[in-house]
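One protein chain is absent from this view; the other protein chains keep their places.
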Amino acid sequence: MRALFNLLFFPGGLFLIVLALAYEWVDRKLLARFQNRIGPRWFQTVADIVKLLVKEEITPATAHPILFGVLPVVAMAGALTAALYVPLLGFRPAFSFKGDLIVTLYLLSLLTMSIGMAGWNSTSRFTMMGATRALTQLFSYEAPFMLALLGPAIVAQSWQISEIVAANQGPWLLLTQPFGFVVALIGLMGKLEMPPFDAPKAKTEIVAGALTEYSGRGLGLFHLGKEMELVVGLTLIAALYMGGIANPLEFFGKTLLLLVILSTLHAILTRLRIDQTVGLWWRYGAVAVLLQWLALIAWKGIVA
Amino acid sequence: MSVHTDSLWGGALEKIKTWARVNSPWAIHYNSGSCNGCDIEIVATLTPRYDVERFGIKLQGSPRHADVLICTGPVTLQSRDRLKRIYEQMPDPKFVVAVGSCATSGGVFQGCYSVVGHIDEVIPVNAYIPGCPPRPEAIIDGVVKLLASLQAPAKAKK
Amino acid sequence: MSTDLVLQKVETLLAGFAKGTAKPEPNRLDLNIDASDLIAAITALRGARWGYLAALTGVDLGKEANQIEALYHLCEGDAIATLRVRVPRAGGAVPSVYALHPNSMFFERELMEMFGVTVTGLADTSHLFLPDGWPDGMYPLLKDTDVKAAAARTMGSEPPEMGRQGDRFIVPIGPQHPALKEPGHFEFAVDGELVTGATVRLGYVHRGIERACEQQNYTQNLYLTERVCGICSHSHANAYVNGVEQLAKVLAPPRAQAIRQLVACLERIHSHFLWLGVAAYEAGFETLLMYSWRDREVVMDVLEQMTGNRVNYSASVLGGVKYDVTAAHAAAIRRAMDTIEERATHYLHVVTTDTSFLARAQGIGVTSTEEADALGLLGPTLRAAGVTRDVRVDAPYGSYQQFPVTASVDSAGDLAARFKVRMLETLESVRVIRAILDGLPEGDLTVKFPRKIPAGETISRFEAPRGELFYYIKSNGTDKPERVKIRTPSICNWIYVLTKAVGSQMADVPPLLAGIDPCFSCNDRMIVVNRHGGDRRIWTREDLRRHASTQTRR
Partner (left out) sequence: MKFGTMLIDVWQSFFTKPVTQRYPFERLEAPDQYRGKLVWTAGKCNGCCLCMKDCPANAIELITIDKKAKQFVMRYHADRCTYCAQCVQNCRLECLGMSHDQWESAALKRQDFVVNYGSEADVAHILATYGKPSAEPAATSATE
C-alpha cells in the first residue's frame, strides 16, 4: 500500500505534477522578468495543461497509431519513476537500492529517447529533422553528464544516492569538484533542450521539432514529462553537489537557485547550432570531467 | 455515472474546459498577402510593452499546437488554398481573428485582380479588428472580446 | 566626375548601337537600341564597369502603336542611362542579359509574365508573381487584358501538389512558418544538416498593385503605393510623390521636404530596430528581440504623436506634408533620440563582441566586394560587403543636400557585418535627425497641386531601409497615371540568399534569410538557383555534392 501511495501521491504522481507546473511557471516568469515583461499569471501552466488535455487529438495518417499514442505515456512514466529514487523535498527517497543512481540516469534519458522515437514515427520532414537532432544531442551530452554525476559517487565509494549524500557531509562538492558541477548543470540544460541547446525544437528552423505533429493529450504529456524531468534533474544535482537536502526549505532554496542560473543562461545566450553543441560537449565537457576524474582517482589513491 | 447526474458533473467539467480554453489561447499567425504593417503590430503585442503572455497567449510554430489563428491580409489568389489548409490542420476548438482593414474588407486592395478580398470568403472568422494597421492595444481589445464571447455562449449553449 | 561627363561616356561607348538619343532630364539619357544590339551594348557598358542594372520596365504603348517598349535602366552615381528596346506587341522577343547582370533574371521573368514578351535564353520561365492557376496567354499589365475573367478562372483552378519528394530529402519552409513574418515558400534539399539545393516560390503577396495604380487617380495611388510594404511605407510614398512632383514640375516647400526627411530617418530607425530583433530571433536570441522592440516603441510613440499612425504615417501629400512639427513634437523627438542613441551603441557593442551571438553570425554567408557588386545587391547587404553605394549620397533628392548623410560601410561581408552596418546607420540617422530639428526651415506645408499631370515620364530613386527603391512613372495628361513601375530592393538581394544557402548548414538558413531583411510584400519571385560563381554553367547534383563536401570545414 505504501508503495502505491508513493507512486500515486507523494514523491510520484500528483505531487510531482504540481511541483513540475510550479517550476515551469517560475522558469517562464523569470525569463519574462529578465526580458522586462510581466510574464504569465500564477495559474497559467495549469490552464495550459488542462486545455491541452481537453483538445482534439489528431493522429497523422502516416504514423503508426498505437506507437503515436503510447510514446507520450512512456515519456512521462520515465520521469515519474525517476522521481522515486531522488530525495524530493528533503525526505528520504521512496525507494533506494544499490546502484539506483545509474537507474535514475537511464530513466531520465528515457524521455529524450521517446521524443526521438516520436519524431521518427510521425513522418513529417520537420519531425524527422527534430528527431535526428534530439538523438545527436542525446549522445553528445549523455556521457559527460553521467561522468559528472558519478564524480561524487567515486568520492563516496557507492552507487546509492542516499549513501552518497550521507558520505559527502564535508565541504560542498560544488567547491571541491567545480568542473563536475558545471558540466552537470550544462548537461541538464542539454537534456531538457533548454536554450541555448534547443536546436532539436528550434522554432524558427524546424517548427516544433519532433513534437510538430502532436496536439492535445500527446503534447500535454510530453510537456509535463519534460517539466518533471527538470524538477528531478535539479534535485539530483542539488543533492549530489550542494551537500544534500535536509529539509523542504533547503530543497526549495537550492533547486530554485539552480533554476535562476539556468534561466539567466537561457536569457543571455543565442541558440547554438547542433554541430556547435556537439562540438562544445566533446571538446570541453568530456575533457573537463575526465581531468577531474583523474584528479579524484589520484587523490583517492594517495589519501585513502 | 448514469445519465441524469451527468448534467451536474458535465456542467462542472464544461466550466473547467471553457476556463482552460479562455485562459491559455495559443496563437498562430498567418499573413495571407498583407503589407506586413499589421504583422509587425501583432508581433509588437508579444514584446515587453504590451506582452500578451499575461493573457496566456503564446505564438506557436505549428498549426497543431494552436487554438487561435490570427491572420492578416486580403487573401491573394496564391495564398488562398494555403489559408484553407492551415485552418483545416488546426485541431478543434479553433477560432479565427482577422486583423486589419485588408483582412476585414480588402481595404485599399479591393478590386485588385490577384486578391480574393476578405478572409471570411475563405474561412469562417470569429472576430474582426479594423484599422490600417490597428494599434497593438486594438488587437488586444479584439482578442479580449473574442475570449469574452467564448465565455458567454458556454453558459447559453447548455 | 560630373553627371554630364558620366553620361557622355555612355554616349561614346554606345555610339555604334544607339539609333537615337534624348536627354529628358539633366541626369537622364535615353538611347533607342534594337533588340539585336542589346547584348553588345550592355557588354560594352559592363566592360567599361559603368553602373549596375537598376530595373527593367515594360510599357504597353497601346493597341494602335501595337508595340511594347522594354526600358533597361542602368545607374551610375546620380546618372541614369535608359536603353529603350521596342518589340512588336504579339510575339516580341528580347535576348536575356542574365550572364552580364545576374539580378536581371527577375526583371526578365516579370517582363515575360506581365507583357508576354518572350526572353530568349532564360533558364526558368515558370510563373514569378502570378498565382499557379493563372491562365496562360493572359498578361495582366497589357491594357486590354480582362483581368477579372483571368482571376475568376484562377479561383476555380486546382492548387498544384506541393513538396514533390523525388529522391532528395526536401525541407519545405512553407508560406506559414515561424521564421517568416510574411508568406514565401522555400524548398531546401537537405543532406543531413547540409543544404544542397534551394528554390523559392514567392508570389503569395502579389496583389496586382501596378495594374491598380493605372485605374486610380494620383491622390488615391499615394495611399496604394504607401501600402506596398508596411515597414518602409514612407519610403514608397515619398518615392512616388517625388516622381509625381517631378512630372508636374512642382517643388514642395523646403519645410515640407525637411519634414519628409525627418520622417524617413525615423522610419529607418524603427525599421532597423525591428530587423535587429527579428534577425536575432531567427538565430535564437529571443532576449534581443524583446529588448530591441521595447526600445523601438520609443520611436513608434514619437511617430504616432506627430503623424497619427504608428506604421502607415501618410505624412506626405502631393505637393507637401499633412502635419507640422510643433515645438512639443521636436522636444519629444530629441528625448527619444537620446535613448535610441544610448541603446544603439549598446547593441552595436553586443552585436560585435558577444561570443554566443558571433558564433551564429560571424563567417555566415560571406560575400566578397566583387561578388556583391556582380550579383547586383543593394542596401545594407551591399554596404556590408564594402561597396559604398547609397542613393542619399550618390543622388541626393529632396532636402538631402541641406542635411547630408554619410553612408556607413563595413568590409567583412558576413551576417555580423550586416548587423554592424545597420546599427551604424541608426546612429547616423540619429545625428541627421538632430541636424534637421536644429535647422528646420520656416514656411508653409503644402503648395497648390494640379489634379491633371501633363504627359511625360520620370524616374525617382529613394533609399529605403532595405536598399534603393526605383519608381518609373509615366503620365498621359489625365488624372490617372499611364504606368507606375515599382522595383523594390529585396528583389535584387534574393539571389544572394539562395547562392549562400546552398552549401551552408540548415540552421544557418533562417538567419541568412533574415540577413537581407527581405520584404516579401515588396516583391514576389520564384527562382531556381544553381550554384553561381565565376563559371556560369548549370551545376549538376554531383558538382553540388562535391562542392558541398569541400565546404564542411567547421
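For reference, chains read A, B and C in written order, and residue numbers begin at 1 within each chain.
Keep in mind that, in the parts below, a residue touches a chain if its C-beta (ideal position, glycine included) is under 8 Å from a C-beta of that chain, and two chains touch if they have at least 3 such contacts.
These numbers were taken from a predicted model, which means no experiment stands behind them.
*Asks:* Of the chains that are displayed, which are in contact with the missing one across the whole complex?
*Replies:* Contacts of the unshown chain, counting the full complex: A, B, C.
*Asks:* Tell me which residue among C:36, C:125, C:219 or C:388 touches the hidden chain in the full complex.
*Replies:* C:219
*Asks:* Out of C:312, C:381, C:475 or C:504, which residue would touch the omitted chain in the full complex?
*Replies:* From the options C:312, C:381, C:475 or C:504, the contact with the absent chain belongs to C:312.
*Asks:* Go through chain B and note every residue touching the omitted chain.
*Replies:* 48-51, 54, 101, 104-108, 110, 120, 126-132, 134-135, 137-138, 140-142, 144-146, 149
*Asks:* So that we can see where the missing chain sits, which residues of chain A does it touch?
*Replies:* Interface residues of chain A facing the absent chain: 30, 32-39, 264, 267-269.
*Asks:* May I ask you to list the residues on chain C that touch the chain which is not drawn?
*Replies:* 216-217, 219-224, 226-227, 287-288, 291, 294, 301, 304-309, 312, 314, 317, 322-323, 346, 349-350, 353-356, 358
As a working rule, only the chains that are shown with their structure count from here on.
*Asks:* Chain A to chain B: how many Å between their CA centres?
*Replies:* Those two chain centres are 34 Å apart.
*Asks:* Quick one: report the Å distance separating chain A from chain C, using the average Cα coordinate of each chain.
*Replies:* Computed from C-alpha means, the inter-chain centre distance equals 47 Å.
*Asks:* Would you pick out the residues of chain C that each touch at least 2 other chains?
*Replies:* Residues 177-178, 290-291, 294.
*Asks:* Which residues of chain B are in contact with two or more other chains?
*Replies:* Correct list: 47-48, 61.
*Asks:* Show which residues of chain C lie in contact with chain A when the two form their complex.
*Replies:* Touching chain A from chain C are residues 169-172, 177-179, 190, 192-193, 280-287, 290-291, 294, 354, 356-357, 359-360, 505-510, 554.
*Asks:* Could you pull out which chain B residues touch chain C in their complex?
*Replies:* 28, 30-41, 43-44, 47-49, 59, 61, 63, 73-74, 76-82, 86, 107-109, 111-116, 132-133, 135
*Asks:* Quick one: in the complex, what on chain C touches chain B?
*Replies:* Per the stated touch rule, the residues are 129-134, 140, 147-148, 150-151, 154-155, 159, 174-178, 181-183, 203-209, 211-212, 215, 223-224, 227-231, 233, 274, 277-278, 289-291, 293-294, 297, 300, 309-312, 519-521.
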